[in-house]
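Below you'll find the structure, written out as structure tokens, and then a few comments.
Here the complex is missing one protein chain, while the rest keep their positions.
Letters A and B mark the chains in the order given here, with residues in each chain numbered from 1 onward.
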Amino acid sequence: MLSVENFSVTFTMYDRGLVQKQLTVITDLDLEVRAGEVVAVVGSSGSGKSLLAHAVLGILPANAETSGRILFQGEPLSAARCQALRGRAIALIPQSIGYLDPLMTVGAQVCRVGQLNGLAKPAAKLVMLETFKRYNLASEVQHLYPFQLSGGMARRVLVAMAVVGQAELVIADEPTPGLHPDVVTETLNHLRELASEGKGVMLITHDIEAALQIADRVAVFYAGTTVEIAAASDFANGKLRHPYTQALWRALPQHDFIPVAGD
Amino acid sequence: MQLKRLAQFTVRKLIRLVLLLIAVSLFSFVLVSLSPVDPINAYVGAEMLQIGPEQRQLIAERWGLDQPMITRFWLWLQQLGSGNLGTSMIFNQPVGTVIANRFQVSLQMLAIAWLLSGLLGLGLGVLAGAYEGRWIDRTIRFYAYILASSPTFWMALLLLIIFSVTLKLTPICCAAPPGVLATDVTLGQRIHHLILPAVTLSIIGVASIALHTRQKLIEVLNSDYVLFARAQGETLWGIIRHHGLRNILLPAITLQFASLSELFGGAVLAEQVFAYPGLGEATVQAALRSDVPLLVGIVFFSALFVYIGNTIADLTYQIIDPRIRIGGL
Partner (left out) sequence: MTAQAVTPTAVSKRARLWNRRQRTLAAIGACALLLITLVFGSWLIGDAGLNPVLTQRNQPPSLAHPFGTDWLGRDMLSRSLHGMSLSIQVGLLAASFSAVIGTGLGMIAGSFGGKIDAVITWIVDVFFSLPHLVLLIMIAFALGGGTKGVIVAVALTHWTNLARIVRAEVLQINSSNYVQLSHRLGHSPFWIAYHHMLPHVFPQVLVGLILLFPHAILHEAALSFIGIGLSPHTPAIGIILAEAMRHLSTGYWWLGVLPGLLLLLAVKAFDSLGENLRVLIDPKTSQL
């Protein structure tokens, strides 16, 4: 469904004294997401994983340059195609409710997604209510503002927003930061569910444990590229090849609890 | 719950208002008592040489000028309590009446200038913010940069030279054609006379609101929620329509209400240039001809005017922003 080949992102930035500097954040990255599977991209915080999501959605900042190829359903994802597909065939689940308009009710924002997917306003509203029901959200939630949502509700709303449209690829960018374990599990199950419906899910996270819970495959992101793409089962079987992956595995509390050097 | 908060808000605002008005009246009276200007001389003016001491005494008594300052302050405060601001010396009318009449004349001009600068400023600010860094943004910023500190009275002179003297499109002075009775002035004539002063004030007023809106929109466009909206497939103008306006309107409205103070000051200068007989012109007259009751009355009125503006600004936040309205943050 989605394949990223040899992909790089470079930023042009100002260095001290106005010398311009090229900062390559993603280098020669390869990744594939197939329909019906969850692929986790795991890496430490601040390593530029989110940029991968932004690149696929075509919303990188203006000073970013990309090279390599991104294919979506076999065809290159050009800027125009990206513009046409984002929000429709490709949906994003953001990190937190900080990504919702603070002055707009949740319902209006979910409706807006429906409208952007070509639905008329009444139809969008119906779909919204259905989706709310599916995710166990009371219909009153639509009248709430983002700041009124509890952590668990916020998660469900954000997932619901990705589902209102007919997205085939869902990119969840760090969807479980600092949440209660129950909420984490619930959110992850929602993602797994989406994959079972035949959608492709890309889960970007720093939490390898969460990733292993639901991912079919795990791409380990280190120093701007995927150092290893392993089946989730390989982790437990000790079939990991790359030292960084092994280090990540050993750093988990239930294993050796050895801190990752230089993390 | 909400009613209670609103009531608290109102009480708080009223207490502040009373404190403010006391401060303003005290301040005015201290200043006036320091003033070397002899109001009797100023009132009598050129006929000074022809009147005797008895007449002087009479005039002084009539205006209450022979009393010591503290007594006068008390008298004045008492009068205020009964709704009487005193009598204007130049107009020989109660100050309240003079202010009411003059403000009515100014009000139309102020309202047009205020609306025009608000809408224009918002529009230009949105354009500049949406096209940040492009030529249209540069043009708008340059305009705002020059106008933010150009002298109002000079701008008024400039417009007068261009539109009244050279092009002869607008009248050169006043609020109505000379020789026409106030009751006979048509709406057309009135608009014809107030358009240039109003435009002067709005041209200047646009600058700050435009710059502020631009800044705010750029902030909004760089926010996380706009990034997410783009990920949902919103276009730039979709984002501005659905998220931008919603988020910049509140600060813009606040700023616009808070700008009433600037507007009032601008009106003083603009009315002076256009010889527009509004409250601003009366302010200058009162100061030039030492009409103390009128001047103090105007100071009072302007404080009230600005305070109301600021209170409405605060109130819009209370009513519109859901985070305050519901969350009580």
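To be clear about the criterion, contacts are C-beta pairs under 8 Å (C-beta built on N, C-alpha and C of every residue); 3 or more make two chains touch, one makes a residue touch a chain.
Computed from a predicted structure; not experimentally measured.
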Selected residue (touches chain absent from view) among B:Ala60, B:Leu120, B:Leu250 or B:Val284: B:Val284
Candidate in contact with the missing chain, chosen from B:Pro36, B:Gly52 or B:Gly83: B:Pro36
Options A:Thr12, A:Ser45 or A:Asn136, residue touching the unrepresented chain: A:Thr12
Options B:Gln93, B:Gln108 or B:Ser261, residue touching the unrepresented chain: B:Ser261
Chain B, residues in touch with the chain not shown (by the definition above): 19-20, 23-24, 27-28, 31-32, 34-37, 130-134, 146, 149-154, 157-158, 160-161, 165-166, 172, 221-222, 236, 261-262, 264-266, 268-269, 272-273, 283-284, 287-288, 290, 295, 298-299, 302-303, 305-307, 310
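Methods note: only the chains that are shown with their structure count from here on.
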In the complex with chain B, residue positions of chain A that touch it: 54, 57, 59, 83, 86-88, 91-92, 94, 98-104, 112-113, 116-117, 145, 147-148, 161, 165
Residue ranges of chain B in contact with chain A within the complex: 224-225, 227-234, 238, 242-243, 246-247, 250, 321-323, 326-327, 329
